[in-house]
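For this view, one protein chain was removed and the others were kept in their places.
Note that the chains are named A, B and C in the order they appear, and that numbering of residues resets to 1 at the start of each chain.
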């Protein structure tokens, strides 16, 4: 069981990828641990996380087949 | 010795003219007396007065050959 | 300018600023003649007249005061004289600056000053016949 994790903006520079498939975890805290270990440069980066297009908090549960987005501060306009 | 008096906006409706030549007077107070007597409808109208394109006060002196403008509240835009 | 301001004139005005690469934001205000309904009578057009000499002097003063107060790159102002039909544009104020907030504030203040300080009068012509003089709020 995997979930899709998308990276946006400068986070793509840090990971070298715009999206990955990753083993499903129950919590965002666990997910972040895995991401930080696979992509150490992410650790110092500012970002917010959306699960299925909704902003997530530290304690949000991750549904199976979730689409997760890591987004740095916005800079449109 | 006459001065030119111009009327603008709705004041033209009150006087029926857009400008007149009128005998020179020393003060605006005297000028207004003459205008009110020639054009009684002006009496109830709101307006400001410019002398040679500068806003005038009740006590402004009227130079010879002055061009005087009677202007109702602006409504541009 | 005589009569309504055409949208193509606005596009040309915008396009001219492409070479000014220090600009980060433009703000444009457009006044459009409304079909106001006054006691059952509809406004079909506004006819603008002005004390032209004084209006030009005053507009120059307004320009100076806006440039003195705001760090804008440029400002363009056009007000219609003569007849402008309902739905057509009668006022075009266009400010540009490095930063958006400056452009927006300068434009807004300029519009307020134009309405309050320029010796221009609008005669609201009704459909059919009759008219009334416009009053600015």
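Here, a residue touches a chain if its C-beta (ideal position, glycine included) is under 8 Å from a C-beta of that chain, and two chains touch if they have at least 3 such contacts.
Just so we're clear, the structure is a prediction, and the values are computed from it rather than from any experiment.
One chain is not depicted; across the entire complex it touches A, C. Set against the missing chain, the residues C:23, C:56 or C:74 yield one that touches it, C:23. The chain not displayed touches chain C at residues 7-8, 10-12, 14-15, 17-35, 86-89, 96, 98, 100, 103-104, 107-108, 111.
Hidden from this view is one chain, which touches chain A at 6, 8-10, 50, 53, 69, 71-77.
One rule holds for everything that comes next: only the chains that are shown with their structure count from here on.
Looking at which two chains touch through the most C-beta pairs, you get B-C. A straight line joining the Cα centres of chain B and chain C is 27 Å long.
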